[in-house]
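The other protein chains are all here in position, but one chain of the complex has been omitted.
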Amino acid sequence: MKNVLILISKRLGASLATIFIISVIIFIGVEMLPGDVAETVLGQSATPETVTAFRTQLKLDLPPHIRYGAWLKDFIHGDFGKSLANGRPVSELIGWRFANTLFLALTTAVIAVPLAIFLGMLAAFYRNTFFDKLISITTLSFISFPEFFIAYILISILSVKLNIFPSLAMIDQDMGFTSKIYAILLPSLTLTCVVTAHMMRQTRAAIINVLASAYIEMARIKGIKRLRIIVHHAFPNSLSPVINVIAVNLAYLIVGVVIVEVVFVYPGLGQLLVDSVAKRDLPVVQASGLIFSIAYIFLNLAADILSMLSNPKLRQSSI
Amino acid sequence: MLNLLRQSPISARIGMGIVILNILVAVFAPLIAPYGETSVVGDVWETFSGKFYLGTDHIGRDLFTRMIYGARNTIALAFITTMLSFLLGSFSGFIAAVKGGWTDQALSRTVDIVMAFPTLIFALMILSVLGSSIPTLIFTIAILDSTRVYRLSRAVAMDIEVMEFVEAARLRGEGLWWIIRHEILPNAMPPLIAEFGLRFCFIFLFIACLSFLGLGLQPPLADWGGMVRENAGAITFGIFVPLIPAGAIALLTVGVNLIVDWFLHLSSGLHD
Amino acid sequence: SEPKRGGRFIMGCTGGSTTDSMDPGTLTSNMNYSINWQIRNSLVEIDHNFKPIPELAESWDSSPDAKVWRFKLRKGVEFHNGKTMTAEDVIFTINHHRGEKSKSVVKPYLKSVENIKADGKYEVIFELSGGSADFPFILGDHHLTICPAGTKGREWEKGIGTGGYILEKWEPGVKAFATRNPNYWKEGRAFFDEIETLSIVDTNARTNALKTGQIHYMDRVELKTASLMKRMPGINVTATTGTAHYSIPMIVDQTPYSDNNVRMALKLAVNREELLKQVLRGYGELGNDHPIAPVNQYFAKNLEQRKYDPDKAKFYMKKAGMLDHVFNLHAADAAFAGAVDAAILIKEQAKKAGLTINVVREPDDGYWSNVWTKKEWCMCYWTGRPTEDMMFSLAYASGAPWNDTHWKNKRFNNLLIDARAELDTGKRRQMYLEMQEICRNDGGTIVPMYNQMVEASSDKLAHGPIAGNMPMDGFRNTERWWFKS
């Protein structure tokens, strides 16, 4: 246990450093983009005069390092600043959108993770049979379709043809839980198609990888049934890669769903980040970029810790 | 090698068939295609006919022709990008594994940072700044993707690096480059090739997604992802034109993966 | 059918962004313009005939030189917060857009306003630096909605106005929700009980939502699916020609564009019919190298339509001695959807005239700040203006900030100033006709076509004639439309 704690604290430290560097990179990156918020907000109607006025008002005329310093100071005090484009507090802009992103990710995960593991085990169990090939090809096809395409197909069948689900996943704060779930079922389903395949294949591969070990042969020689061997002997030992692939996919569900957000008009964080990059709305880019990085880092850390805990060798090292 | 091919399972053969077909189409595109890549030859969204084998697209170009050139553009782009990403990723991964210490730390932390930033958004940022010309597209995606290759090759190289034949080479006094070229690389090939297949597919899809967001190959060049996007509107009207490029993307990806599966199966050493 | 009250009207609009604000000075997209006129009114309304009609201003008149304008305000109009609208609010609003520190988009329009003052509670006097016969049109602009005096900071978000609907909820880039203003002062307007304005950026998402009945109205129908959509039961597609047009400005103080032979050659080398068919799929009209649209009051109907003529183009080019020149045409789809396609088509068309054009693809991002007005020849788009004066002064008058060709024509400039102050319509017409001709034959811009605004709605909706000055029935469909029973 002590090992795990040391590792966690080490990784946490490294993560904090990474986050700091990322914030600098985001800052420099956006700073290097041609144009700024004044020009992009004003678009074609930007005349030098209005742009200058806009800039002065937003303190964009100060040198970058001073602005970064001010931003960092505020950030540490829990103040994410205000959007340059519309003056709203960033925390307010981001808050419910991040909640939405998490909501969609979690709903998807709740469907996809058990499904993927179940299918993965089945495929490993029936490996190289017709059934395995069937699941394999099906999931492969799902990986192979671009996700916007899956989305369109689902919409045109389930929404336009059969009219079971709404084609827009517009949710707002006052909606009840069930109507929220109903509203996001279609995007969830799309994402499920996208991530399940990946996780399932990894589960299958991890289990099959373990099946070559001596202790699996031993279990067979002990006369244990095949299904039990898969579930009880192979799966616990393939947890580590499975956990890792789940973490990768969860991270994807949180940071990578811009396209699904666009297609279903879902108010998530990805859309916000893309919009604010386009508008050079630095405080919003900064904050949402950081949140994404933090989510990614956190999930990876969690995966590392969990796979450590799943391994008795590492877990018990204090005894 | 031939022997190996003869032993390949039916699924892998199907996969190879698909891939070879695609490559042939890509290479001989101008010979096969009945019309010019960008020429408008018919009405909008015509159905299949003797004149247009797959019908026409949203502005009346022959879909069959576009598919053929699409194969060429998309596959070439994805292939070059994957190659570049592998060159970058695997060699830095090998160097990190073999040198260890500070080199490893510096490379690994850099990669961590790049990976912690959402790929799609990173790509969007870079491409919207530099414009999505083909070279920037290739470089951006290759660099982003090489982080994942780096991780794998570092891990693989770490496994190989502890082998005694590497130690023997070190004891002989061999340099870094020789060790990477002659000791690590040949042994890292199977997992890397398998990964190459997978990454090729991912990049392929990634380019399609970028095209969807308007940052992929620019019109009027045909690319399958862009073709899906351009025609996507049709599907809700019961016109299945976008299914054809999407199907082609899926087919090629499945094909590559079937081969990869067989490869992984071979290298896993499990023979049942 | 007879207008009827009731119902919840749901619209899916483009252009919404999470970075939007409700400050009328920074509005930029269809979605926000529509919301703006749901909740606020202007002094002047532009009707479907392109005529300024009274809105919050009951009436107006001007001095003979059109330099001083007096607007009489409607009495007893209340803001949503109960405050009565007076001259103070009007002056505040105008100054918000005009002030030194203003970051308003319409700041340049109001540059000619030298002074603005109240005459009693219900009269406002504008003093202009020069005569402007079309000044009421300016006040009918979709940014110049009257807001209560003293509004600042986050108060803009509350959307307090005098409009037919009260803003209940607003989430930038997502949606706005407004309910009918029970005290609305206008008769026979604003029929819906509730209005939901959704930001749906993706065209297919908008189309699907309309088909599944989740929305009743969408703007910007994808041209390639418009004909398919027309055939769908329960959906009406409307295509309106307005003032919006595409342009290809050449910066005339740079070689070789300084030579009018070159400009002429390029104008002749463009096959407008093909562009119209390919890029707009027929949803548009041919352009004649000036920015005045067929719907404009003084449109030059009889001016000869410029035709594709490769031989003549070659002739002019030879005359200019520029046959070997390689022209760089800068393009990005940020200019307009299909701009790159259009550029490539032009390249092919010009080839037939022996001209070599090199299409330079530019990034979408920063297109307006880095390419437009900076690169010698590029693709561009204008929404157009309701009056000739506004359009010409904005982009064709010498020294105008948006004169994207740096074109200077003395005759043209003189005519512009004279016409502005001319109150006699017959004389004005003559002047504007001449200006269009000058522009066509000497100007730095190729205007290949006007694009129609194609929108789709549920057939449950009814409406009168549709205005072409702006998309979405002049951004006023929420006020002008109603549900059939």
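In this document, chain identifiers A, B and C correspond to the written order of the chains, with residue numbering beginning at 1 in each.
Operating definition for what follows: contacts are C-beta pairs under 8 Å (C-beta built on N, C-alpha and C of every residue); 3 or more make two chains touch, one makes a residue touch a chain.
By definition in this document, contacts and distances are computed from a predicted model.
Taken from the listed names "Pyruvate/ketoisovalerate oxidoreductase, gamma subunit", "Peptide ABC transporter, ATP-binding protein", "NifU-like protein" or "HypC/HybG/HupF family hydrogenase formation chaperone", the protein name that UniProt assigns to the chain not shown is "Peptide ABC transporter, ATP-binding protein".
Every visible chain touched by the undisplayed chain in the complete complex is listed here: A, B. Of A:180, A:233 or A:280, it is A:233 that touches the chain left out of the display. Residue-level contact of chain B with the missing chain is found at 3, 7, 163-165, 167-168, 170-174, 182-183, 186-187, 189, 270-272.
Counting the whole complex, the residues of chain A in touch with the unshown chain are 213-215, 217-225, 228, 233, 236-237, 310-313, 316, 319.
In this section, only the chains that are shown with their structure count from here on.
Relative to the C-alpha centre of chain A, the farthest chain centre belongs to C. Chain C has its Cα centroid 40 Å from the Cα centroid of chain A.
Contacts with at least two other chains are made by residues 128-129, 232, 236 of chain B. In chain A, 33-34, 152, 155-156, 160, 262, 278 are the positions where the chain touches two or more neighbouring chains simultaneously.
In the complex of the two chains, the chain B residues touching chain A come out as 11, 109, 112-113, 115-121, 124-125, 128-129, 201, 205, 208-209, 212-213, 225, 228-229, 232, 235-236, 242, 246, 249-254, 257-258, 261, 264, 268-270, 272.
Across the interface of their complex, chain B is touched by residues 203-204, 207-208, 211, 222, 224-225, 227-229, 232, 278, 281, 332-333, 340-341, 344, 361-366 of chain C. Within the complex, the chain B residues that touch chain C are 38, 40, 44, 58-59, 127-133, 214, 218-220, 230, 232-234, 236-237, 239.
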